[in-house]
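Presenting chain A:
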Amino acid sequence: MGEPLLRVEGLRTIFQTGKQVVTAVSGVSYSVDAGETVGIVGESGSGKSVSMLAVMRLVPSPAGRITEGKIWFRGRNLLELDSAEMRAVRGKDIAMIFQDPMTSLNPVLSIGRHLVEPLKLHLGLTPSQAKTRAVELLQMVGIPDAANRLNDYPHQFSGGMRQRVMIALGLSCNPKLLIADEPTTALDVTIQAQIIDLVKRLRREFGMSVIWITHDLGIVAGLVDRVIVMYASHVVETAGVDDLYENPRHPYTLGLLSAIPRLDTAERTRLMPIPGKPPDLSNPPKGCPFAPRCGFSTADCLSEKPTLREVAPGHFSMCHLELSKQAFINLREVRVNA
Partner candidate 1 sequence: MRKLAILFCVILAGALLLSVSPLMAQDSSITVAIGGDPTTLDPQAADDGNERAVNDNIYETLLTRDASMALQPLLAEGYEQIDATTWQFTLKSGISFTNGEPMNAEAVAFSINRNINPEFNSEQLSFFETITGASVVDDLTVSITTNGPDPILPARMYWLKIVPPVAAQADGFAENPVGTGPYKFVSWSRGQQIELEANAEYWGGAPSISRVVIRPIPEESTRLAALQAGEVDFVRDLIPEQIDQAPVVKHIPGLEFPIVRLNNKDGILTDVRIRQAINYAVDKEAIAEALYGGYAVVAQAQVINSSHFGFNPDVQAYPYAPDMARQLLAEAGYSGEPIQFIGEAGRWLKDRELIEVVAAMLTDVGITVDVQILEWSNYLDLLFAAENQPSMIFVANDNTLFDADRTFSGYYSCEGRVSSYCNDEVTQLINTARTETDSAARLEMYHRVVELTREDAAFLFLVNLENIYGLSERLEWEPRQDGKILFAQMTLK
Partner candidate 2 sequence: MSAYLARRLFYSIAVVIGVSVAVFLITHQLGDPVRMMLPLEASEEQYQAARQQLGFNDPVLVQFARFSVDAVRGDFGDSLWMDAPALPLVLERLPATFLLAGTAIIIALVLAVPLGIIAALKPRSLLDHVASLTALLGLSIADFWLGLMLIFIFPVSLGLFYTSGYGTWEHLVLPAVTLAARPLGRISQIVRSSVLDELDKNYVTAARARGLSEQATLLGHALRNAAIPIVTLTGFELTRLLAGFTVVVEAVFGWPGVGLLAVDAIERQDLPLLQADVFVVAMIVVVINLLIDLLYGALDPRIRY
């Protein structure tokens, strides 16, 4: 396998308000291969969205800024591009769709106007070509009567339809990478499934890589190839999706898995919320960021921060301990009985 499509190295992003400095992403590294779908999972505030905004270089400034790291995309470090070069990447090579389809479309512009804009900008289409393409895109994402809906405004579409429009927008210039930032969170369950199916289908058709950000491990199971778990600005575990589900190595990942209600097992496991709260990122703990909430933590965990290391082929975990699946099961028993 050659160079991955996207390789993030040691990315560090901070937010500064007055004297207070919050580290949103601290030294994160990961990569996404061409054609691969990667899920980034974590609770809100874990840095998953910010790390993606960093890839797009859209971290809200002046408060937020990238202080360290490299973002390699198709052989170029995005952080070294000038703003015109970066704009040529956004929307064309890397597209992003957002959590809330209600607010991500401009309420005073028609859907057609939204769609035509990047087509003219990145692909240099004429207005009539762009319009034809816009209709095709809407048809592709399953919007009925697409030609007649170009002149409609966002408020005339339902939430699910709007997310379809957002996807059409994202795919309009055949991007190499689609970043989907919790695109189904705001939608109800049936619509969620439809959107996921849509992305699955389009991923094949367009042959693109997808990064799917979510706080819900359950959603990514059937969708992604690999999962990156983030906690408190760190990547704490990364592995192939089956490997991760079968054999989680980081106590936090286990916690997340336990929090998923399972209907397919006979075993009546109780839904296990992880006790405690994530650390204050303006004043991060010296040792492992998860240690204060971790059932296995030792004195070492509190004093020394672990590194992300390969615990099995292609499986990385940021933990001092060698934990097996049995250990987790034991822990769960202890908790349930307690």
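These made the cut because all candidates are chains of the complex that A comes from, given by their letters.
Quick note on the criterion: a contact is a pair of C-beta atoms (placed from the backbone, for glycine too) under 8 Å apart; a residue touches a chain by one contact, two chains touch by 3 or more; residues count from 1.
Nothing here was measured: the structure is a model prediction, and the numbers come from that model.
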* Touching chain A in this complex is which of 1 or 2? -> 2
* Residues of chain A defined as touching candidate 2 within the complex -> 53, 56, 58, 60, 87-92, 95-96, 98, 100, 103-110, 117-118, 121-122, 153, 155, 166, 169
